[in-house]
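All protein chains of the complex are present and in place, except for one that has been dropped.
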Amino acid sequence: MIDQQTLERHGLKPDEYDRIVGFLGREPNITELGIFSVMWSEHCSYKSSRVHLKTLPTDGPQVLQGPGENAGAIAIGEGLAAVFKIESHNHPSFIEPYQGAATGVGGIIRDIFTMGARPIALLNSLRFGSLDEPAMRRLLEGVVAGIAGYGNSIGIPTVGGEIVFEPSYSGNPLVNVFCLGIAKATDIIKGVASGVGNGVYYVGAKTGRDGIHGATMASAEFDEKSAEKRPAVQVGDPFMEKLLLEACLEVMKTDALVGLQDMGAAGLTCSTTEMGSRGGAGVEIDVSLVPQRESGMTPYEIMLSESQERMLLVAKQGREAEIERVFEKWDLHAVRIGQVTSDGLLRVKDKGAVVAEIPNRALTDEAPVYRRPMETPKYLAEAQALDLASLAPASPQLTARDTLVALLGSPTIASKQWAYRQYDHMVQTNTISLPGMGSGVLRIKGTERALAMSVDGNGRYCYLDPRRGASLAVAEAARNVACAGARPLGATNCLNFGNPERPAIMWQFAKAVEGIGEACRALGVPITGGNVSLYNETDGRAIYPTPVIGVVGILEHADRVLERRFKVSGDVIILFGEGRGELGGSEYLKLAHGLVRGVPPALDLGRERALQDLLVGLGADGLVRSAHDCSDGGLAVTVAECAFGTGGMGAEISIEGVEVARDPRTNEAAALFGESASRVVVSVQSDRVTEVLQRASALRVPARVIGETGGNRLRMAVAGKVVVDVSVDEAERAWSTAIETRFAKKVA
Amino acid sequence: MKFAVVVFPGSNCDQDAYHAATAVLGQTADLVWHKDTSLKGADVVVLPGGFAHGDYLRTGAMARFSPIMREVKVFADRGGPVIGICNGFQVLLEAGLLPGAMLRNRGLKYRCEHVHVRVEHTDTPFTCAARQGQVLRIPIGHGEGNYYAPSDVLERIEKNRQVILRYTTPDGRLDDGANPNGSVNAIAGLCSEGRNVVGMMPHPERACEPLLGSTDGLVILQSVVQALAPIGCEGPFARGGGSQGPALQTIGS
Amino acid sequence: MRARVFVTLKPSVFDPQGRTIADALQSLGYGGVEDVRQGKYFELELKTSEAGSARALAAEVADKLLANPVIESYRIEVD
Partner (left out) sequence: MRARVFVTLKPSVFDPQGRTIADALQSLGYGGVEDVRQGKYFELELKTSEAGSARALAAEVADKLLANPVIESYRIEVD
């Protein structure tokens, strides 16, 4: 008998239990209850998010595989597909930063090679609390080391990402990892089980008791008691995964395979049911045949274990030996643990005796779906109210020059070299734009082409307006890709939010999804997959709503790739787009006034699209020498970043003033540090300026010459008055040493 | 000529070395599985970068037992050119084909970045196309590249002019800040007494094409092509061959 | 005096390194080795010459820095 307490431990509500009894026509046993609990957990069932996710645009001529498989895929020309996805590993990383981040990397890599693609790039998007907290430094150190430890070992370059520091993530850091692989479009493999009598095989690491209930844990808020769940930490084994990766890719070439799926969250349970349900078939396995690391494991434990580096595959009858031979070569042993059946049931046996029998559909398609109540958050009206006119001036000591240097030295804006130097970003010899230069860009060997990719998100914007903030994230990721000269083709998303059972959180979620959908439609980047991470709360305090968007684009000619750095002294600096002095939610407002307020910058998606088209065209025709978009910290920070890494080449710019406040210095700051969207700074050889301006005007993209590269200082004038004059050296030092300095001061 | 690129379980720069040998240098190459017992008539052997056996226990420690390593040793003993890059260098050290050992980087962190190395001697099959004193800009990517040898061994390898690459500043000066991992005497690359076996931590195969931002690694791989060409390098890498110019000063102890 | 700290993974935690070493030994013909677990070993040189306070200090340091309590446990010896 299942009592109330047992139900609660499994995170199941009484009405959900009644549904279970309805499906089975009887009471479930404990193994069955465990299986239902993980499959109906938020993490696996998307029960709160599904109705909203359905509204996202997922179609396009380039889409080869939309959401629903292990990863999405888009056509990138010459018969090739880019297979990519992003996933979160937030909770495990908080509990054990190194292993949590490492196994997060391992998990997303498996999702990609499961599809038959060779993974060629990783990105990561990280959020922590303030770096002044020792606990956050330890967390950052552990997470970065874990990502490095896994990715470096397996030989997939980490070519980009973002790291943001914000008190809202202090009790709940975010670790989102993106992976991209390449396959022949015709070779994409799916996670299906079909063909009655075909063998179901298990391969990879042995099953232990690790991570049992990982999936339900990711679906519950943190509290004091979560410490008790700690032994549930999974340890990553990148060497095993490297063997699996090579062996699986080799097995796929044999054509003896029906389907393949990795065992991620909810392990064997999720992989057997999902494969069966995709193939419209049943799967029968005997847990006593599953390779086990520990003795005395129960069927319950075996079915729910989340041991890493394991795969499930279905072999064509009569071709099993070919598959086994490949795995043997790599010292892996594929073990037959069951077969495909026609009855649509998940049947679990233990030494022949049936211990669980559940209709697949009850676990997948028929899992609960909730249209949870929503309501506008109470904080919103006040947070959005920003009266710049009566904003008290910032401390008089803080000149525009010092503000710029301070912004450059704030950890969110500062160089992330401290982190990416720990990542092998060059293995596979495809990386043609290194981390720190903008998007990650990789050439595709055997073609002239290259892929550009970027992950972006701004939780503060989304807190102030989830809909617009989410649109801005899509726009920024696509713009970063376009700044490399690549045409954005597709997107993936990782939605990090609080507890969806709270109407205000659900509202944030729904609005953000609307914003993503709208921007993806307008910019022509369909969503091909993603991941939802809810319950990101500690003691009832939720993180900022944080959708993170990954965008992938294609460059026809790899050697035309653009990056952020100025190239030649005397080049003309052109600004595309218009600065309107928007300070809502900006880094400046936070740094100089300690405020997280206002509404995020306005976004005209038509203009954004035109800007991106312009950039792709200019890049293809070699008309600009560098490109960098304006984001955190606004135009002044962008121009400074263009000067960094050039060996000290400076710039002189002059921009118009804006009238947003009464205080003249706030107006100056708004012009320099306002974060108006859809802006890009390019440098252009002087005899190409006219052509560039004409092209911009043809696409109705505002464009104006704002200055020139050269010298060794950054000089910036607003409305004719020079308000920033600082040596590139000094500015660059603040930017490049900010994170290291915070570690140097550290006490462990 | 033909390259053999050995693939250990966990190697991850094998394809990169293969690509450099074939697509960039225009030579032929074979990927040779570590359980194989033949080098298939190769003229030069590459032990590539990566994490053989996960680098669990110690970098390169388990790979030396692979069946192919017997062949590599025989090949090396006969004077055949062998290069170990990064993890391959670590394997050569563990296998005793080169002297010394690797420690964790000082600072303990993995480091991936471009560094500068100075070519110290050109009488090896992997440096003969370079100029002595030439500074190359090549990427590294390792967590254990902190080269160590006991002082007597160090003295011997310096005297024998076995140190062929040192970390320097871009203009070729020795400087502690230019040493990314704490290697003794700033050693980045080493050859055997017979000069035909070479190990280096930087990855020349990552610096072979303009798209990748540097082509300075090409000279390492071109050297071996020249060395094995009918005419050979100028001043062939004959065993114990006399040096051109004085041995560069050693630093530290 | 000297304290020695042995840090090992908790028994329930998977040890991929130990597993890989054990496999390597198997294939080298050491069938007599059934399993290997790898841990860390620290020697601390301490100022104190009193065993009790040496042990207490070592334990504090192990808690704080040497062992990761989430997955590891430790043992101390002093002499």
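Things worth noting here:
A, B and C are the chain letters, set down in written order, and residue numbers restart from 1 in every chain.
One rule holds for everything that comes next: contacts are C-beta pairs under 8 Å (C-beta built on N, C-alpha and C of every residue); 3 or more make two chains touch, one makes a residue touch a chain.
Please read all numbers here as calculations on a predicted model, not as lab measurements.
Only one of the listed residues, B:100, B:180 or B:217, touches the absent chain: B:100.
Interface with the hidden chain, as seen from subunit C, comprises residues 6-8, 18, 21, 24-25, 28, 30-48, 57, 60-61, 64-66. Considering the complete assembly, subunit B touches the hidden chain via residues 57-58, 61-62, 93-94, 99-101, 103-108, 146, 148-150, 182.
In the analysis below, only the chains that are shown with their structure count from here on.
Here A-C and B-C are compared, and the pair linked by more C-beta contacts is A-C. Centroids built from CA atoms put subunit C at 35 Å from subunit B. Annotation for subunit B: residues 53-54, 56 touch two or more other chains. Each of the following residues of subunit C touches two or more other chains: 16, 20.
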